[in-house]
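Below is the structure I would like to discuss, written out as structure tokens.
Only one protein chain is missing; all other protein chains are in place.
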Amino acid sequence: MARINLQQLKHSYGSTSGGEPDYALKEINAVWEDGGSYALLGPSGCGKTTLLNIVSGLLVPSEGKVIFDDVDVTNMPTSERNIAQVFQFPVVYDTMTVFDNLAFPLRNRGFAESEVIPRVNEIAKMLELEDSLKKRAARLTADGKQKISLGRGLVRKDVSAIMFDEPLTVIDPHLKWKLRSKLKELHQRLGITMIYVTHDQTEALTFAEQVVVMHDGLVVQTGTPVELFEYPKHTFVGNFIGSPGMNILPAENINGEIGFEGCLIKTSSKADLQTLQGKLEIGIRPEFISFVDECSDSNNSSAIPVEIIRVNDLGKFKIVEVKHEQHLIKLISPEQYSIPSLSPRIIFDPDKTRLYADSWVVD
Amino acid sequence: MINKTTNQKAWFFVIPVIILVAFNALIPLMTVVNYSVQDTFGNNLFFWEGVKWFEDVLNSPRFHDSFLRQMAFTGTILLIEIPLGIAVALAMPRKGPWVSVCLILMALPLLIPWNVVGAMWNIFALPDIGLLGYSLNALGIDYNFTQGPIAAWITTVLMDVWHWTSLVVLLAYAGLVSIPDAYYQAAKIDGASNWAVFWRIQLPKMKRVLTIAILLRFMDSFNIYTEPFVLTGGGPGNTTTFLSIDLVKIALGQFDLGHAGAMSLIYFFIVLLVSWVFYTLMMRNET
Partner (left out) sequence: MSIELKGVVKIKDAETHIYETDLKLSKGGFNVLLGTTLSGKTTLMRLMAGLEKPSQGEIWFNGENVTGMAVQKRSVAMVYQAFVNYPSHTVYDNIASPLKVAGVAKAEIKSRVESIAELLKLGPMLNRMPSELSGGQQQRTALARALVKNAELVLLDEPLANLDYKLREELRDELPKLFAGSGATVVYATSEPMEALLLGGHTATLHEGRVMQYGVTADIYREPNNLISAAVFSHPPINTTKVVKKGDELFIQDIACCQIDDRFKGLADGSYILGVRPHHLTPFSTDENSVKVQGVVKVTEISGSDSVIHIFFGDSSWVSESHGIHPYKVGDSIDLYMNIKQCLLFDEQGDLISA
């Protein structure tokens, strides 16, 4: 188990045409606690795999330090760092049986067979692979092979952290959630530090206790799934997390009050709006927008009149796309709710409406 | 795979190839078969002999000798070139500026016409004026490939290794390069030794490519003619007279066409059989 500390980490793979180093990682400072489950979430090219490889030792960073439990491991090779990694494509030793695959890391380190056998059996049971132990590893399905990859990491009792690089990429969609639940279950049982890289928000939010959202080589926000959902610090986070993502709408400062196309909007921000600078936007999630009940709220000044463009019935809820003055807004309507057809109006929940200046949240 | 709906026009494209192959290969082959089952004293008079020539060949001690010589040669070649080729491929860089340089260096021996190779080595190994021959003799080793059978063998083997190992290298290299990085990374994490990485990852992943390399080297070396002929002429005596050299001596030297015809066919079937058995064995586990 290890506490991982990243100090001023920067990495560049090469130079741009201007001669300046092209940084894949711009500057990362983070502390990941022992036994926690973390997800590095971000779109392709944001630097998450680079960061993962630096932590596991497969890549040496151009600048900065990686510290495991007060030991500077920046230049230490992978085999000495006691980490395990599961890759995007299942990596198994084709010529060996499942049992031998799982035993491989232990045998390489010189453990006696009397220790290897019970440990392999224990891990195989945890991963539900006991029936396949005698089969040749090459014959298993993709999810079986990924389990073997995972197992090779778990057999080592001294493993300090396990890294996952988009491990569910090749898994059949119908089986993804099973493997995801298995990973979470294992984490709860074994308490090993697990770091999971993905571009899929459901995977990240489901698996991790803390999600690290990355964009363009920087960590934009770190927080629990709830924090990221309710309080995105950057419009990128608001948009990236949630399906559909947060509605980001342009706002104006009308004498110290926030307005959207002329309608006054109350936000959760407590800042002094007179002194506010920069491009203003409001962010509101589709879950927190509702139609105004004609009977009771007819005088609600912040109700916005809209035109309904599309209704998508998804069974458990409906996604309604509406338009107000050329701006498209999406809101989520519960299953049984019938959408008003005569001059519909919507309101934003003021506690959940966030104010952004130059894309960063204004508290 | 596309299940073609019937398209008869496709046959027109095949006809030129059929004609060419027929002219260059099929008709000459049929001629050989013809000779192998008949006897002639010239003047286009043919007498049916049936399997007599085949029996002759199979019972001939001369055939046994050259066959064994050929087996020894091919065996030695494979034992040296395959491991050496793999080793060189492993040593070659997989990324970076030196890759192209190495690939070109490896390709060079393969570009040289075969009789030129033979001539090169002939001169190179001459004990009085050749660089190799002279140096060896200067070191005190009694080396003369035109007279000593061991020297002749070693020189022939060396020549073939120099000429053809590159093919194995290039094929093995292609196989190695296609292994994704993740395998090496996982091996590092598992604490695998370099030997384990070779034995458990690289070699299994190169299986297909190596099968092709071994097959090609087997067939080519079993059929070898030009290089040893130019180098030693089959000598001294008949110590480097391999199967094909012997065949030509019989066919064109002695004009024993019946015997030669039968020998050709037996030669052909041996190569075919060994190749087929080998390929089937190697590919039996592949889906």
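A and B are the chain letters, set down in written order, and residue numbers restart from 1 in every chain.
As a working rule, contacts are C-beta pairs under 8 Å (C-beta built on N, C-alpha and C of every residue); 3 or more make two chains touch, one makes a residue touch a chain.
Note that the structure is predicted; figures quoted are calculated from it, not measured.
> Touch as defined at the start, partner being the missing chain; which of A:Gly45, A:Pro118, A:Pro305 or A:Pro350 qualifies?
That would be A:Gly45, which touches the missing chain.
> Considering the complete complex, identify which of A:Asp200, A:Asp216, A:Glu261 or A:Asp349 is in touch with the unshown chain.
Of all options in A:Asp200, A:Asp216, A:Glu261 or A:Asp349, contact with the hidden chain holds for A:Asp200.
> If you put the missing chain back, which residues of chain A would it touch?
So the residues of chain A touching the missing chain come out as 43-45, 172-174, 177, 180-181, 184-185, 188-189, 199-202, 205-207, 225-226, 228-230, 239-245, 287, 312-316, 319.
FYI, only the chains that are shown with their structure count from here on.
> Could you tell me the distance, in whole angstrom, between the mean C-alpha positions of chain A and chain B?
Here chain A and chain B have centroids separated by 57 Å.
> Give every residue of chain A touching chain B within the complex, in rising order.
The contact residues of chain A facing chain B are 56, 58, 77-79, 83-85, 87-89, 91, 93-96, 104-105, 108-109, 149, 152-153.
> Which of the residues in chain B end up touching chain A in this complex?
180, 182-183, 185-186, 188-193, 196, 200-201, 204-205
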